[in-house]
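Note that one protein chain is taken out, while the other chains of the complex remain in position.
Moving on to chain A:
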Amino acid sequence: MHPLLLLLLATAHGLDKLSYKPTLVGGNVEGRMTGSTFVLEQPRCVFDSYSTANIWLVVATREGMDAFNDSAQPGMPEWSFQRFPTNTSAYLTLGAMQYHYGCPKPDRELTVLRVGSETDCADNISVPNCNGPLPGPGPYWVKFLALNGSEPTATTEWSGPITLKTAREPQSIPGTGGARSGAMIAITAILSVLLAILLAALLATLCSSEACGVGSFRPDAASIRRYNTHHVYDQPAARL
């Protein structure tokens, strides 16, 4: 019922409804959706028969999409970016003459429209058509509107919902510590065992000498200990 009414209204005003649906650019462009911008394909070969028209992009919330009036004028404060989304549910931006979207699409060029790239005019109410950064994650719906002077002559379909990225807090990053690796456990274990063996060997060595008093009463050891190099040829019997 509602779309039928819209269609009647459109034909009544001489507004052509084109079946083109605006889409996001392909996947190899990494910045196609950021926290406050998104990138659309240009509407090439869509408005060929409207060579005198200005092509405008309409960005709207859900309410704006339902309530949008195609007789919107770009300079009007009701459709200005600065009042979006609190005081208005849609705005017009990125106005361009039709010849910018000529057909065919140039082969080796990237033909895109970045919505949200102008940060200078975002607070400047004297620039109501500012292509300012989007204020929230959305979702947003877009469509193109061709205006001949102040008369709308053609419009495309609304796009699908475009929801921007919501960034998480860094505190939510899990597991900044690591698990114990096998190599570290091997090093610790082996070195501890070796140190223990060394200490045990040191104790055994010291105790086998006179320190612990274990072997100190063997007569031959005592005699060897008193063996004096200067008297080698004088006391041969002391060896026994």
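The rule we apply is simple: a residue touches a chain if its C-beta (ideal position, glycine included) is under 8 Å from a C-beta of that chain, and two chains touch if they have at least 3 such contacts; residues count from 1.
Throughout what follows, contacts and distances are computed from a predicted model.
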item: Chain excluded from display, named as in UniProt, from "Ubiquinone biosynthesis O-methyltransferase, mitochondrial", "Uroplakin-1b", "WD repeat-containing protein 74" or "Proteasome subunit beta"; value: "Uroplakin-1b"
item: Options A:Ser71, A:Asn87, A:Thr163 or A:Ser208, residue touching the unrepresented chain; value: A:Ser208
item: Residue among A:Thr23, A:Gln73 or A:Thr188 touching the omitted chain; value: A:Thr188
item: Residues in chain A touching the chain absent from view; value: 28-32, 34-37, 39, 110, 112, 114, 116-119, 132-133, 165, 167-170, 172-181, 183-184, 187-188, 190-192, 194-195, 197-199, 201-202, 205, 208-209, 224-225, 227, 229, 232-233, 236, 239
